[in-house]
Every structure is written in C-alpha cells, then in structure tokens.
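One chain of protein is taken out of this complex; the other chains stay put.
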Amino acid sequence: MKKIVELCVRNVLFVSAAVTTLAIVLIVIFLFRQGVGLFARPAVEEGFSLVVSAGNPVKKLTPQQVKLIFDGDVDNWSFLGGSHEPIEIYRWNEEIPVMNERSIAFIPTQYVSSLPGVRTVDMGRISPGDYFGGREWFPTSQPVPLFGVLPLLAGTLWVSLAAILFALPFGLAIAIYMAELAPKRIHGILKPVIELLAGIPSVVYGFFGLVVLVPLIQKSMNLPVGETAFAGAVVLAIMALPTIVTVAADALRTVPKAAREASLALGASQMQTIFRVTIPYCASGILAAVVLGIGRAVGETMAVLMVTGNAAIIPDSLFKPVRTIPATIAAELGEAPAGGAHYQALFMLGIILFFITLLISISVEIMSSRKRRQEI
Amino acid sequence: MSNKKRKQQVVFWIIRLMTLGVVGVLCWILGFLIVKGAGAISWEFLTGYPSGGMTEGGILPAIAGTLSLVAGSIAVAFPVGVFSGIYTSEYAPNNKIVRLLRIMTNNLAGIPSIVFGLFGMSLFVNTLGFGDSIIAGSLTLGLLVLPLVIRTTEEALNAVPQTFRQASYALGATKVQTIRRVVLPMAFPNIMTGLILSVGRVSGETAPILFTVAAYFLPRLPRSLSDQVMALPYHLYVLATSGTDIEASRPMAYGTALVLILIVLIINVLAGLIRARFTKRMN
Partner (left out) sequence: MYSIVAEHIDFYYQKFHALKDISLEVEEHTVTAFIGPSGCGKSTFLRIMNRMNDLIDGTSMTGKMFIEGKDIYGRGVDVDQLRSIVGMVFQKPNPFPKSIYENVAYGLRVAGIRDRHLIGERVELSLKSAALWDEVKDKLKKSAFELSGGQQQRLCIARALAVKPGIILMDEPASALDPLSTAKIEDLIFSLKDEYTIVIVTHNMQQASRVSDKTAFFYMGSLVEYGNTRDIFMNPVKEATQNYITGRFG
C-alpha cells in the first residue's frame, strides 16, 4: 500500500515537472500553426485581383512596385519595363472599371471574367524572402499589404543594444559594489532596492517614461517628438538593470576566495584584484548577465510601446521614433482579423521573438555549463 | 598616498556614485508617482466605477479584475509549480531528462510576455473556445509565472539541511512522509515568498492579458470565470495612451500607477519579512 502511494506521488510530481516542457512544445506548435500559413497566401488581398489590359507587356509586379503605383510614386509604365505611357489607377469602389491599355485595376476576382481584354497580373505568393528581407511594414496598405520585418527587427535590436550599452556600466558598477565593496548594512538596503526595481510593472515604467522622460528628451534635445529610440533605450536600461546586477553579482560571488587572496598576497590592490582577477575569473557569468539583459530588453513590450513612437522605419539615429517587434504585436493584433494575412504575419513575429529568446536561453545555458566545467 | 591608492580611491568613488545614481533614479520614479498619485487616491477612487469617459470615478472594476486574475493564475501555477519543484529537487535522478526539464523551465522563463499573450489567445481563447475570459487570462498568466514558482520552491527545498531528511529516514519514514512532514513544513515560508512574488508579477503584467481577457471599458464586477474584466495595468495603459480625453484622465492614470506601485511595495516588504524570518529559523 505504502509502495503504491509512493509511486503515485512520484508520477504526479513528474507530470507537473513536465508541464513547462509541454508548454514550450505547445507554444511552438501554436505559433507555427497560426503563423506559417502566411507563406501560402497570395500577395494580393484574398478575393481580389490586380488586372491590366491583355496587351500590356508587364507580366509580373512585386508588392513594392504595386505600392509605388497605387501611392502615385510611379506613374509611368516605362519604369516597370512597359511602354512609355502614364499609368491610370482604378481602385475598387463597387463599380466595374472601364479599362484601356494604360490602366491597372484592383477588383474582386469574380468580376475579372466579365471584363473583356484584361489579364490578371501575376503577383505570386507572400514569400519568406519578402517577409524576412522586406524593408517596409505596411500591413494594411491596399491593394497589396507589405510585410517586411527588417524595420521592426532593426528597431528591436537598435533599442535593445542601446539599452544594454546604457545599463551595462551601471549594472557592473552596482554588482561590483554589492559583491566587493558594500558594508553589510548597505548591502542589506541595496538588495531590496534592486528587487523593487525589478518588481515595478513595465506599464508603470512606460507611463513614467511617457509623462516625464519623453517631454524631457524633447525639450532638452530640441526634437520634433520626444517619443524616440532614445527614450525607449533609457526606460529599457532601467528595466534591464536588475537582471544584469543580480546575475553579475552572483557571478562575482562564485569567484573562490583563494583567487582573491592569491592576488592580494602578491601586493595587488583591491581594485587591481577586482579588475584583473575577479572579473576575468567570472567573465562567462558576466557575459551571461549581459545576454540575459538583452533578452529582457528584446522581449519587453508595454514600456517600449508607450515611449518609442512606433514608426516602422529602419532607424538611422537614436533620436527618431522606432517600432519594435513586441510593440507591433501588441499594437496591431487587436485590429488584425483573425486568420488573415496580417494576423498570420504578427504570429510570425511572435515566432521570430520566440527564437531570439530561445537562442539567448541556450547561449546562457552553454556559458554557465562552461563555467561549471572550469571550476572542476 | 601612493599613486596606485589614489587611483583605487577614484575608481571606487565612481562605482559608489553610479550605485547612488541608480538608487536616485528609483527614488525619482517612486517619489514622482507617489506625489502625483497621492492626490488622486481616495475612498471613492478605490471603490467607485469609472465614469465620464474614464476621466472621473474610480477603478474598482480594474482592482476586482486584477484580483480575480491573481487568484486564477495562482490556482494554476502554485500546485503545478510546487509539485514540479519537489520533483526536481527531491526526486529527480541526476540524468538527462531532468537536465532537459531544467533547461525547459529556464527557456520558459526567458520567453517574452507578449509571446505568452499570442499563445494564450491562440490556444485558450480560440482553439479551446474560452473566449476573452478570466479563465483564458489566468491560464496564460499561470504559465508565465510557473518558472518563478518552480525556482523558489527548488531553492526553498535545497535550503533544508540534508540531516533532517536522514533523521526522518532513520526513523523508518518513507520518502513521501519525509517530504510531507519534515521537508515541506520547513521550506514552507520560503515557498510562500515565491507565491507572493508571483502575485506581484501577475498583477503588473499587461502584454499577456491584452488579447486573452483585458477589457478596455467594462464598468461592472466580474460574475463568472468566462467574463472579460478590466485589469489595473491595462487600465493604466489605456488611460495613458488611448483614453477619450488623455489630459483629463491624467489624475486617474497617476492614481492607478500609484496603486500598482503600492501593490509592488507591499509584496516586496512581505516577501522580505518572510524571508528574514525563514533564514533566522534555519540558523
């Protein structure tokens, strides 16, 4: 009887322990299930076609070209390899257009057959190349939405790296102070302060950034808008700080006393010991702190959404608005019709985010296992 | 003083000042929100319903919503997390499977909260058909805090000295009996800190509830698990960025931010107290 209880308990516990693994598997499955359908979709909005006159020599158009045409930025067929004729655009407004040689029309597919002398332009499907290599994110533009993640990816990395650059010197300084210099009493005060910093919800940081930092940045830098990559980076730096401090301080504490003593016994000062022995000794741990900090910054949603201005442009300066991947998902998923191309494109963003953080977790795992081996 | 000493003094002072600077930033954030928010907080604010396009009234529905999400997600994460922690620290053979479980838990902890939101929407809201509801939100948030509960449970169990287990075995107790009667009672206070910290985490998260439960404006109290609710962090986001009249709703936003800050403060103090008592008892 006792044996059976023991066995049951053991199995229940094992199943619980497997939940996290199951969750990850499910996350992968569901993100992919919703996301990858994107690449089976036609580039033109479903149920619609782009038609030109049958005699038009232009056979294929890229999504970018279509956007340029319908925005009026390209107004002559010669730019597209056609004859030197101006382009006439018809958007769908519940009327079947009258077509001529110069026309391009966006109409429901069902009416294509009723128009004499026209031909559907081959747009192909949304390709992974256009998605991962695309430089424009206009998910709701008509007739052809543009899903290029480069500006979002660049925005995410840009803001996160800047944040780490701001946070790293401070994080290291605090970690060194806590692990090496602080008297016990001050250590006892600092630790809860760092925990508090970690505990403040991201939306509160975002709110503080919005009402204090953004106006401050706008005024002091004399910018047209304060919602910039810089504001995001500052807020993210504060948010990533506790992660960096905690992990780095833990790493510093793992350095054996013997290593410190050996250095001091050779006449090295405390500072020399810290910078020449202690820090090199736990370099992999400190690197792990940095990487985890980046992970925290990359995935952060609300604070960034509130202070970076959300312009989907590949950033060239810290003082311009940018848009990150998490902010894009948060801002757009509510408006994207379930199951549509936009919706799927957002899930693909989730997949990208998932794999970035997976990469980070794995590299941290490798770093810490290397550290353990070194100790043996 | 030698040159070497002087350099050390300078560097150490820079380190001290940088530390002080960060503490200063925290004080600035807290001080600003407390000063601005104190004026907004009143009995009516805490117990009233929002009105006038969310520029007047109170935040009771958001408080109630957050409380129900906290309760729901703890109900999900606490049993699973504690069981999982017991398994990995008391039972787990030191083999590949356990290493994999550990890595997976770490990975789960690293996944951004917005991805949890996507997942929760896709599985709980759509596939399982819960719709935008407390239950979908609680399950999503529960998964999010699971690694935190597991980790604190493991740490709490590892802090119990091995000698107590051996003493129990020596008296003929089985493993389950030893864990239930000796190890768990000793580790309990520290496991509670994990619980409390996850309450803090859950009450502040916005991204996972955006598409699983949070309502923009719903001035009534939740009645069942399948209700949508308002929640404090999302309410703050709405007030700050997309209210009908952002300037007029600023006081409401400051008040909501202060309530969130107070929750975090209380939770940190509580967790600190429990931990201090626990370490005292262990020594």
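The first chain written gets the first letter, and so on, giving A and B; residue counts start at 1 in each chain.
Keep this in mind: contacts are C-beta pairs under 8 Å (C-beta built on N, C-alpha and C of every residue); 3 or more make two chains touch, one makes a residue touch a chain.
Being a predicted model, the structure only gives us computed values, none of them experimental.
When the full complex is examined, the chain removed from view is found to touch A, B. Listed residues A:12, A:259 or A:313: the one in touch with the omitted chain is A:259. From the options A:277, A:312, A:330 or A:360, the residue with contact to the unseen chain in the full assembly is A:277. Among A:12, A:181 or A:268, the one in contact with the hidden chain is A:268.
Within the entire complex, the positions of chain A that touch the omitted partner chain are 184, 256, 258-269, 272, 276-277, 280-281, 374. Touching the omitted chain from chain B are residues 2-5.
FYI, only the chains that are shown with their structure count from here on.
Rounded to whole angstrom units, the spacing between the C-alpha centres of chain A and chain B is 23. On the side of chain B, the complex with chain A involves touching residues 4-5, 7-8, 11-12, 14-16, 18-19, 21-23, 25-26, 29, 32-33, 79-81, 83-84, 86-88, 91-92, 100-101, 103-108, 110-119, 121-123, 126-127, 143, 146-147, 150, 174-176, 197, 200-201, 203-207, 210-211, 233-234, 236-237, 240-241, 250, 253, 257, 260-261, 264-265, 267-268, 272. By the touch criterion given at the top, residues 2, 5-6, 9-10, 12-14, 16-21, 23-24, 26-27, 30-31, 33-34, 169-170, 173-174, 176-177, 181, 190, 192-193, 195-197, 199-208, 210-212, 238, 241, 269-272, 292, 295, 298-302, 306, 326, 329-330, 333-334, 338, 346-347, 350, 353-354, 357-358, 360-362, 364-365 of chain A touch chain B in their complex.
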